[in-house]
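Every protein chain of the complex appears in place save one, which is left out.
Up next is chain A:
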Amino acid sequence: MSILIDNISKHFGSFQALSPLSLDINEGEMIGLLGPSGSGKTTLLRIIAGLEGADSGRIQFGDRDVTNLHVRDRRVGFVFQNYALFRHMTVADNVAFGLEVLPKSKRPDAATIRKRVMHLLDMVQLGHLAQRFPSQLSGGQKQRIALARALATQPEVLLLDEPFGALDAKVRKELRRWLRGLHDELGFTSVFVTHDQEEALELSDRVVVMSNGHIEQIDQPGDLYASPNSRFVFDFLGNANVFDAQFSHGKWQNDVASLQLPNEAPKTAGQIYLRSHEFHVSSVATEQAFLPLKVVAINLIGAEVRLELTPIDWRSDNIWEVDLPHKAFDKHCFEKGQTVFVTPKAGYFFANGQKTPQPVYW
């Protein structure tokens, strides 16, 4: 079922949690709401569910206006961050709850409910735990039971609040893949909230990046990564190194550091955002760039080596991070404390006062 969010806003006291925002979600789509805490993503999810009322605007499921429809009648599936399993009920009773509370005329008979519950538990691969209590389950198991419970009433919309937040990295990865499979198989429309960019990029058809109650950008994961449309999105998605540049003598300069302008670049001051893997690193400067940095740490991260660098005689607010393949690293054998020079291959230029960037290539 498609979801239409039209001009929804919300404030708590004097705090504007959501500025009026609109969002179209297609049937069968999986949408990730991504943002730091306080960005309004959970509030938006709770408004879609009906747990929170909006101050203005309208929400539609398909062509049904649900703005003033009570939570109970919206028939959405919702998975809470801490699962909210009923602790005094067995796993089977938890999953059966949504069916048990149906009005008598719609409620399946006990045998059908039992069969449906077992089917759902098999689907989440936990049929053998039917008679356990929630306190006897691990986090990943609780998560899957919460999902089975939410799906019991066959909702067409599934909402998930930080679904994998409390799990360890390995379980998280497994469950992510598994949820995506389930989504594709059953064809419901999903919206999930996360502050983990990797999770959002891996799982979503489209990612909605939020900050301060606004939507910053809505895009497919690939496009979002390739063309972030604001400093915020750039900062939030992946490690960006920022070169704060003055324009003088035909170059971008910051104290002793300088960078040649690519042909198409505007001749003004601004910031150049550079991703950590878009660099050459060597022990001598190049004609294109004079960016001296000191190696402060060398971290081995799977297939890559990450150098942590601090500027020498120029300024940057953050430590720079540069990722190298093992091969390149082994060739140079950089050491802690050594001075290196980096040369960017590509980046994004935000002219001062400009909100959107311009890609630059050397």
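Quick notes on this one:
The rule we apply is simple: a contact is a pair of C-beta atoms (placed from the backbone, for glycine too) under 8 Å apart; a residue touches a chain by one contact, two chains touch by 3 or more; residues count from 1.
Operating definition for what follows: contacts and distances are computed from a predicted model.
Of the names listed as "Amino acid adenylation domain-containing protein", "ABC transporter related protein", "Pyridoxal 5'-phosphate synthase subunit PdxS" or "Sulfate transport system permease protein CysW", the one that matches the UniProt record for the absent chain is "Sulfate transport system permease protein CysW". Across A:Asn7, A:Ser22, A:Thr112 or A:Gln136, the single residue that touches the chain missing here is A:Gln136.
For the options A:Ser2, A:Gln60 or A:Thr153, the residue in contact with the chain missing from this view is A:Thr153. Residue A:Phe80 is the one among A:Phe80, A:Trp178, A:Phe290 or A:Trp314 that touches the chain not shown.
Checked against the full complex, the candidates A:Gly35, A:Gly98 or A:Pro228 give a single residue touching the omitted chain, namely A:Gly98. Annotation for chain A: contacts to the undisplayed chain at residues 49-51, 71-72, 75-78, 80, 82, 84, 86-88, 97-98, 100-102, 133, 135-138, 149-150, 152-153.
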